[in-house]
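Remarks on the structure that follows.
Excluded from the complex is one protein chain; the other protein chains are retained at their positions.
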């Protein structure tokens, strides 16, 4: 299958969506002439013109708020917030306006917008440029939250997000942009909310998403050498999340580890664990373990960053805990 | 013991803190001459003057940001955001500045500020004036998150929050302001992070906080009539939360229900459930059940509001599920 | 189609066209006034729950502005939005149904007074967040520009909203992108329980001027002046000349919300309908221009009957069910999923 970088899969998804639907517009800092701070929007300005590809000032609140109004008025805006950390400036438009519009206006409004949020660490970008805040959005009724783990899903899920009639928080891990993976010429699109079993295994279920999926594969390969077979479930979307696929896996393995880069306490993994401790309780043969970042802001120095970021070693330790 | 309303306990805590420490200042919309939209700051302007009690414009972002700078420069600001829903406008100052300062500046900075956030429903205040967003803050390393359930705790915990060297998110339930409860003349102050067993019981542990504690008591009394004895743990603070007290209770009852007004999905109860499904797994005799608001914005009409707000009836049903 | 003028079709044959226009404005203003005073009663009786921010005494602003709007235009409002939505032509029945919390209301009982919206007529919603509607109107203006449909977007906001950062960001963006955005500042001097003079250090017209946004300040209780200014600005907007700002100086007559006794208000004696009522001013002007008192009274009777009918219909509305509400948190799942 042909290969592509993550950033190029995203770029192709944006280009294809814009070509297919003239109401799709892009907004963000440096998304035009420069091609995006991470190169995701390269070439789109010259292809679609500056009416549809807008370089914006550093005005996160008004830009996301404007996307809400534009979405209510016939456009499908895709907004890039340069780092997920800066979405703190645009929470009102996302949470109080976009998320609630359909419900609050009696089902008669729809806000088909996408907010792209690059998250994640490992780049020594420091405490204000590395956070994983997806749990916030997953807690907000009316929002969908998506986070691709593969190159193909970067394309497929971004197309799905743009086509979705509701506001979608689309999370990209910065550490992946330059990585390569398979991208079919004609990826099959699907809606939001379906997890996949990324790697089958009989002993322990590891539920994860985003850049942590590849780290989980590394851990799984190393455990396989010892005869421990880990089943990796890639959630792909956090809200809604695919409880059926997770429960089915736990019903096979009877053991669950949840693994992600966000900090553990009150993080996304808590919901997965809590639901399985309810709906899947009878299937569990062991405690549910979460492997996630410790309760600290992301640090800058590489020595610290390495200790902070949950990787294969931490996951392996977590898997051993549920096998004890 | 003498009685007082919640709002008066909060008022007394602010007054006593300001009298004890000249660096305590109040900031917020209508907190001065008017005495606070909910009457919590009544009389403080005339007592302490307009240098220390500041009516602010409707500028949530700059006000909370200013509190960070003021806290770094020798003051102990207490900011009132009129409704918790509006904190969406001030997330940057809280999350990227206040929460991280100490860590990020090598342990040399401290940001002793309090942000008071009235949350909660039941008043037909609608989707943008009723949300319970505490899970967001509990997920942010560097913040403390407190939510009193009783009149006495309203005093005690607000004093503790103001004295705390770190930024504290102080959550008040609007439905409680006019309610009455006991307030000793000399309440004993304590630090943040200690839960209490609000009502002992042998059959099921119900972990809750804030206005839900009283609703849990109603449910417990009704269940007691059937011989089911519910132990109610009032968390008092969500970050840090008192895992030891919760685990000790579960070790007695072997059954856990988590109960709160915030929406269930990715809500605060998920963390409690997830930790008990790990550290307390061997003690559990039944699934862990959460009883919380359904995944919807808070609705306006009383008929809807009633169905949305999790009350004693929902809790009783949840308790029955863990006793099945 | 001009919504302000639409109502004028019911004009009495004997009035001059200008007077007929003014009668239309009067009818619209009287509709707002009567509806809001009725809401005040309903609130006092416990039939209108939640927060209720009345715009009594401020009716000339939305009625004047709406006279300049076309069907394709869009409007974003704020917490004090009854006048905005009625002036935009929303139906009284569904308006009362909503505020009284019924299933057939504009929001099916989920929003209430602070969230009335009707996408089908470009009413993008009242808003519970001060300043929250401004970026929404900005984005709607952006959509109009991208789609090249000749429409304009209106943002209504109060003087208190001038302190919100998103409003300033929006001024800059509107100016930068020359968006067809009409910014309408309803300056009633108050921001809840505090005078705005203690909250905002600039004058809004100077602020707009710093961004090169054409701006005017005028007597917001003179509906004819508001309508004229709005028409002239709307023309400039449709000609692609970039955003415009209209400051309408007016007075808040009632409390910030119903139930507010306004003990904090030193200006209460001065700010009364006796001294500056946009409705009395217009009726005096109508009488002065030869309109018969009977014509005005006929309008008043018709409006009063319509409002009463709407209230009665709303009383009979059903309580909403939460199951229906929950089903509307998300759109139905797209088909290929």
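Which chain is which? They are A, B and C, in the order written, and residues in each are numbered from 1.
Keep this in mind: a contact is a pair of C-beta atoms (placed from the backbone, for glycine too) under 8 Å apart; a residue touches a chain by one contact, two chains touch by 3 or more.
Keep in mind the model is a prediction, meaning the values are calculated, not measured.
Partner chains of the missing chain, restricted to those shown and counted over the full complex, are A, B, C.
Summary of contacts with the chain left out: across C:201, C:294 or C:323, the touching residue is C:201. Residue-wise, the contact with the chain that is not shown comes from A:86, picked out of A:86, A:170, A:241 or A:259. Here one chain is not drawn; of C:172, C:217, C:262 or C:321, the residue touching it is C:172. For the options B:37, B:120, B:141 or B:297, the residue in contact with the chain missing from this view is B:141. From the set B:190, B:244 or B:313, the residue in touch with the chain omitted from the display is B:190, counting the whole complex.
Residue positions on subunit B in contact with the hidden chain: 23, 25, 51-52, 54, 56-57, 59, 61-75, 77, 92-93, 96-97, 101-110, 141-142, 144, 160, 163-166, 189-194, in rising order.
Summarising the interface, subunit A meets the missing chain with residues 29-30, 32-34, 37, 55-59, 61-62, 85-86, 89, 123-129, 294-297, 299-304, 307-308.
Contact between subunit C and the absent chain runs through residues 162-169, 172, 175-176, 198-203, 206-207, 209-212.
Simple rule for what comes next: only the chains that are shown with their structure count from here on.
Chain centre most remote from that of subunit B: C (centre = mean of CA atoms).
Each chain gets one centre point, the mean of its Cα atoms, and the points for subunit A and subunit C are 40 Å apart.
Between subunit A and subunit B the centroid-to-centroid distance comes to 30 Å (mean Cα coordinates, whole Å). The distance from the centre of subunit B to the centre of subunit C, with each centre set as the mean of the Cα atoms, comes to 37 Å. In subunit A, the residues touching two or more other chains are 61, 92, 96, 103-104, 141-142. In subunit C, the positions touching at least two other chains are 107, 110-111, 115, 127-129, 165-166, 325, 329.
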